[in-house]
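Single-structure report; data block below.
Note that this complex is displayed minus one protein chain, with the remaining chains in position.
This part shows chain A:
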Amino acid sequence: MLRLSSSSSRRLLNAASSVVRTVESRGFATTGARRADITLTVDGKEVTVPQGSALIQACEAAGASIPRFCYHDRLAIAGNCRMCLVEVQRSPKPVASCAMPAMPGSVVFTNTPLVHEAREGVMEFLLANHPLDCPICDQGGECDLQDQSMRYGSDRTRFHEIAGKRAVEDKNLGPLVKTSMNRCIQCTRCVRFANEVAGVEDLGTSGRGNDMQIGMYVEKTLASELSGNIVDLCPVGALTSKPYAFHARPWELKKTESVDVLDAVGSNIRVDSRGVQVMRVQPRVNDDVNEEWISDKTRYAYDGLRFQRLTVPLIRQGDRFVSATWEDALNAVAQGLQASGAKGDEIKAVAGALADTESLVALKDFINRLGSDNLTTDQPRGDEPPVHGVDIRSNYLFNSTIPALDKADAILLVGTNPRHEAAVLNSRIRRNWLNTQMEVGLIGEQIDAIYRYDHIGTDLKAVDQFVAGKGAFAEKFKAAKNPLIIVGSAVAEHADGAAVFKALSTFVQKNKDRLLTPEWNGFSVLQREASRTAAYDIGFVPSTKSKGVKAKFVYLLNADNITPDSIPENAFVVYQGHHGDAGAELADVCLPGAAYTEKGSTWVNTEGRAQHGRAAVPPPGASREDWKIIRAVSEVAGVTLPYDSILTLRDRMWEIAPSTVKYDETEPTTLDISAAGLASMAGLSAGKASGVPFRKPITNFYQTDPISRASVTMAQCTRSFVDQANIADDAKLAAAQTA
């Protein structure tokens, strides 16, 4: 505190007090006072931050790096690790900068002997009970404790306790998160994440002081779709990834920035690979999409990429597949097409959930060149034109965009369970629900949500009731300034789908002043499959006349959610995809394609945001990039597609749907066009109401596509979280295996 006497600090103090005065006088103003900016000095550097910021944020803004364990940008502040101590002028003690609000005019020092000593002391306490097992710890190389003890810790120990270090029993959190509770430093990041973001309020602390423990109190698994994120959050090796345990060190991995395709959110991911294998999948920070969370399926389904792969072309002979060369397989396809005698709409294409945009465009061009419009998807009712139509984008996009979920003050969910269809997006709904007075209503099957909701009903009647303004939630919805209707993709597959879209779009039209304004588009459709938006964007939908035509030649592109009876007897079936799953079983010829980690391709998420997925590892065996396969098939079929490189193919995409190549941006639909889209849906002819309740389309979150169905980790998750297998048995089994 001697520093106070220097002339420069005095000048700063004077400046600071004048800032205090201005802020005080502004305190009486009626507007703008809450988010006013304040100015303070950090290490002699003036910095301006919004009022209400934590001191640690001000220090970061000034470029001073503050060590921390418990503070995390996206979680509530706990203030219990004390690592972020800084010196504030005229404060008798060092202060924890995360728990201290930044005050105007305060003078902060982050690099003084007092601070060094304080941090060294904190580090000594933390290390007193931390085991010295860094060489066998999976966090090694990316451990905050390791790095910070090198930088801020003491170079020798004073720890000579006869009783040794604290020992804590490990917890069994299920098949994803491995615990090693001896290493825990009680930062409580996992507790706060589970409570706030994941919405599974199971984790907590018990005991205090040296005996404090993180746990569930009763033994159970952490049943959340986002549980894998606590592995990232853990600053030490107490929570590590079970499937990745002892597999690799971070510095060995090649990191490829890519996009997830296992749901329609399009979470940004980083694929970490070694050699030809994907070793793990990590989230990539993108505040417009997934912030820094990803779902467990995204994170842990990667081991499915190693199993059940199609690596060579296969031709069916009798009741078995025989491997073949590409030449033979392509010729077999051409001959099959000819021999089937398929003409016009008898040639049918079925696109699945994991088909990338490039291959969808190529397949559409190919099938159209063969004279057919029979382009279907593998969802229920995928062989009819979708009820919402695809002429206007706003009829099937998540128009409000994902970041705007934080602004909504009433959300109506229709026939959807966002927890399973878009787990990361769902956490945003919860955050808004926690931080504001936002209300959620649900029409459809009851769900195990991570927020409370008003259940309005399960079928079309409830929609009509809501539209008529009857019921408690309809009243709340009327009062909302930014109301939002989220219609699930399963509604379009429902018998009453047309009636629902008709009713809701009429409702939006009537309440245009709140639901459709230049600032707010309150009608959103939540897709659940990664390829669906792109398919609609490029017009990969059947025409009205192709419906009901009995196909003689069927081309399955990654179509694995089809039922065998949807394929006519004696039809010639080609399957192109990467896994030997439901689709390949039905095929006469299998053409091995590349999975999403093995090709550079375009994916359009539910908001209509085109993103570029990159190849991290090469496709296995003889498999090829999907668009190239279709290009080759088109050549042997005699209708050669005019593109030879991915760039010319993207030019073609630009011609069809420019939004599919405008990467990393969402293109909002203009008001007039949205209104036209609503008008087209309001004019739908809704038949007689079937009264069938809306069902959740996803019953098992962990196994929805060929990759996750092939994954051992996802099978284990199904066992513990869906089948609720007794975890005590699993623990015994695991003990028996290690013994």
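Note that in this section contacts are C-beta pairs under 8 Å (C-beta built on N, C-alpha and C of every residue); 3 or more make two chains touch, one makes a residue touch a chain; residues count from 1.
Just so we're on the same page, contacts and distances are computed from a predicted model.
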Protein that the absent chain corresponds to, by UniProt name, given "Protein wntless-like", "NADH dehydrogenase [ubiquinone] iron-sulfur protein 4, mitochondrial", "7759_t:CDS:1" or "Vacuolar protein sorting-associated protein 21": "NADH dehydrogenase [ubiquinone] iron-sulfur protein 4, mitochondrial"
Touching residue (missing chain; options A:180, A:286, A:606 or A:666): A:286
Selected residue (touches chain absent from view) among A:362, A:422 or A:594: A:594
Touch with the omitted chain, as defined above, among A:642, A:658 or A:683: A:658
Selected from A:53, A:89 or A:640 as touching the chain missing from the view: A:53
Interface with the unshown chain - residue positions in chain A: 35, 49-54, 57, 65, 67-68, 71-74, 76-80, 98-101, 139, 142-144, 147-148, 188, 191-192, 195-196, 201, 204-205, 232, 235, 250, 255-257, 268, 270, 274-276, 282-287, 292, 433-434, 437, 451-452, 594, 598-600, 612, 614-619, 624-625, 645-648, 650-651, 653-655, 658, 661-664
